[in-house]
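Apart from one protein chain that is not included, each protein chain of the complex appears where it belongs.
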Amino acid sequence: MPTRRQFLHGASAAILSVSVVSRVQAASLPEAPSQTKPQTQPPPLPANGPSYNPVVTLNGWSLPWRMKDGVKEFHLIAEAVVRELAPGMKANLWGYNGQSPGPTIECVEGDRVRIFVTNKLPEHTTVHWHGVRLPNGMDGVGGLTQSHIKPGETFAYEFVMKQSGTFMYHPHSDEMVQMAMGMHGFLVVHPRDSKRYRVDRDFVFLINAHDIDPGSMTPKVNTMLDFNLWTFNSRVFPGIDSLVVRKGDRVRIRMGNLSMTSHPIHLHGYHFTVTGTDGGWVPPSAQWPEVTIDVPVGAMRAFEFVADEPGDWALHCHKSHHTMNAMGHQVPTMIGVEQQDIAKKISGLVPDYMVMGEKGMADMGAMEMPLPANTLPMMTGQGPFGAIEMGGMFTVVKVREGLARNDYKDPGWYKHPDGTVAYRVDDKRA
Amino acid sequence: MPTRRQFLHGASAAILSVSVVSRVQAASLPEAPSQTKPQTQPPPLPANGPSYNPVVTLNGWSLPWRMKDGVKEFHLIAEAVVRELAPGMKANLWGYNGQSPGPTIECVEGDRVRIFVTNKLPEHTTVHWHGVRLPNGMDGVGGLTQSHIKPGETFAYEFVMKQSGTFMYHPHSDEMVQMAMGMHGFLVVHPRDSKRYRVDRDFVFLINAHDIDPGSMTPKVNTMLDFNLWTFNSRVFPGIDSLVVRKGDRVRIRMGNLSMTSHPIHLHGYHFTVTGTDGGWVPPSAQWPEVTIDVPVGAMRAFEFVADEPGDWALHCHKSHHTMNAMGHQVPTMIGVEQQDIAKKISGLVPDYMVMGEKGMADMGAMEMPLPANTLPMMTGQGPFGAIEMGGMFTVVKVREGLARNDYKDPGWYKHPDGTVAYRVDDKRA
Partner (left out) sequence: MPTRRQFLHGASAAILSVSVVSRVQAASLPEAPSQTKPQTQPPPLPANGPSYNPVVTLNGWSLPWRMKDGVKEFHLIAEAVVRELAPGMKANLWGYNGQSPGPTIECVEGDRVRIFVTNKLPEHTTVHWHGVRLPNGMDGVGGLTQSHIKPGETFAYEFVMKQSGTFMYHPHSDEMVQMAMGMHGFLVVHPRDSKRYRVDRDFVFLINAHDIDPGSMTPKVNTMLDFNLWTFNSRVFPGIDSLVVRKGDRVRIRMGNLSMTSHPIHLHGYHFTVTGTDGGWVPPSAQWPEVTIDVPVGAMRAFEFVADEPGDWALHCHKSHHTMNAMGHQVPTMIGVEQQDIAKKISGLVPDYMVMGEKGMADMGAMEMPLPANTLPMMTGQGPFGAIEMGGMFTVVKVREGLARNDYKDPGWYKHPDGTVAYRVDDKRA
């Protein structure tokens, strides 16, 4: 990834009309940083423009920008990427700037932004700014509000951010396929007054799903219901970073769902309220206490709580199949069945068949099974007290006492091969 | 369709007890107008009884009534119908008065209504008035609150509308089959004081789904999950009319879901609030801002916004498969695969198989493919900027400046073969 310095000084663009960018103009496009790591990256601090408290994108990153005559300029590259879903499994996806989901775009209420989109996909695309109030021509619906962006072309979207909130971006062009392939990202507009809606920790992630056959790398884009990899920001447990907060922090978690079904996200140990949607902030009079928030498809939910009880608190989708990795959903139950002979016969017919023990499936969390290449165990993960027996949409909110200011170390108990997990700590409280 | 005059003066009924209507009494039933067109019809204005602002039923119509000794009398005929889902595809459904969904019934808070239901189906039926507070015997649950209405019989439902709101009607008799066949309609009770809950444009439609094999005309009524035609009022894009409003209008859209899954309906370009359910009006203190409203099965949601930004704003279900027409959901992904030979082999096995290009599926929106008779393309529709590449639950809210009062012309950019789309404009604002 290029340094911020390279990014901010590497190019000087002419003022561009909002339209497809010509070859001559392309020479002056802002740089498009690319990300190679699937781990959570510390967000860039606001070096120019109004100040704000950055969000932390779970297993993601925020896109740097340049300031050009008072306009924040971003550059997205729509392209094929390889995304690591968890150590041991990679997927061929489509995304932006090296990853899927794409980088989080952060700006401030009142900002004028110009977002260049360069299409390096084999087919045309557009970008729709889900939830943003903007002029019709900037809405990104191919055929309806603009021509599709052809392969090799760059389109410049430009508009003023009228309201703070949490939005998303994704194509509106061959939409089912491009979203199934992983093209989406978060767009956070911070309040102009940074004291409004202030929290100490602010996490964002997308909820999505893929259908990738064991031993395969490419999602089946026509799947409507029977997905087998349920992901937070296109990562599965135990590949999802934990959310580390200090005891006493006010915490906000913002989740957008771009899968094909609603996901009831359950947090252990706390009662919380939904404080925002992709339509704006929820007034206090309308807030409900919840422990599970059902995030509809094509919607965002932000919820908040004060982390006053230390410990390791599970955060997961409550549909129990969504906390499992790839498995066959038509497999018969073997509880109470003597199955030595049957198992041999079935394995002959179905190569990826996993036999469920006569006593339930708990053995699977601990056992080592021979798996096809590029395939994750169905249920896995080690905790301080043994096998966690989970997969998919599962992670842990770690509430810790005595975290130092800007302590970016993860005090976690399970190991990431590529280690560093960074979270910004609010200066005012440390 | 008969004229209003014929309807209002064509019959003079004796006062009927609430029960199955005898052959003698049948002679004095109110006329039962029938509708032959699937296009949006201008609603009848309130010629008698208290005044109200009619709703516009998207690709539907409102049922005329007659006034009989202070009671509003309606007549529904339960019968087999042929519904055009979009130009080029028709379905064998069951419905009411010539169409499926049935006509919208409009009345006013405090009205006493008498609704005759004549059963011309091959099996028995009932009508349940979903959401209406009424005496138990009028609730329409076959076996529980009344005897089923046998083929050939007419049953008279009679009750007073205690509360304004948006309700639905559908059978509670062989319910799964009859609802899968298309038997449902809207019931709107306007406030007694027409200034309450006042809006300038008021649209209603049902959200439903069918499973009809390509080349076939009859829904598979036993399908629970894997539907292939996702419809607004049993129409699919590009067969769904657009919702035309004037810039500055306060707009209400009311949607009832009678399918088998929730539908997150997303409006581009606006933030809105849910102001009503089938349980009544939502108090302002409880209203949330949204851009996507997840409509549960068996529920109605009304949402409102002020149309202050002109343009063509997409309104669609955000489950991406629900904006596609019939397709196979088990088809493998061909992105990056040389497939000339494979395609031939698959086509031999699966006659309706559609090959997805090596570069994605965007070509499908523009290309002409040979399709079985009575089958719609998977993704289609032309906009001012090219192929829209959509199907199913997709339409456009068109916000236009300078619409004249009572200007019923659709300024739309795509053509309906049978043209006229009519919307009532509120006299006060023009």
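Residue numbering begins at 1 within each chain, and the chains themselves are lettered A and B in the order written.
By definition in this document, a residue touches a chain if its C-beta (ideal position, glycine included) is under 8 Å from a C-beta of that chain, and two chains touch if they have at least 3 such contacts.
Every value quoted in this text rests on a predicted model; they were computed, and no experiment measured them.
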Option from A:162, A:196 or A:359 whose C-beta touches the chain left out: A:359
Touching residue (missing chain; options B:47, B:67, B:176 or B:373): B:176
Residue ranges of chain A at the interface with the undisplayed chain: 225-226, 262, 264, 266, 268-273, 285-292, 294, 309-314, 318-321, 323-324, 327-333, 335-336, 356-363, 365, 379, 381-390, 396
Contact footprint on chain B, counting only the chain that is left out: 92, 121-124, 128, 130-131, 133-137, 139, 141-148, 163, 172-181, 218-225, 260-262, 277-283, 285-286, 296-299
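Note that only the chains that are shown with their structure count from here on.
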Turning angle required so that chain A lies on chain B, C-alpha fit (0 to 180°, nearest 5): 120
Centre distance in Å when chain A and chain B are each reduced to the mean of their C-alpha atoms: 36
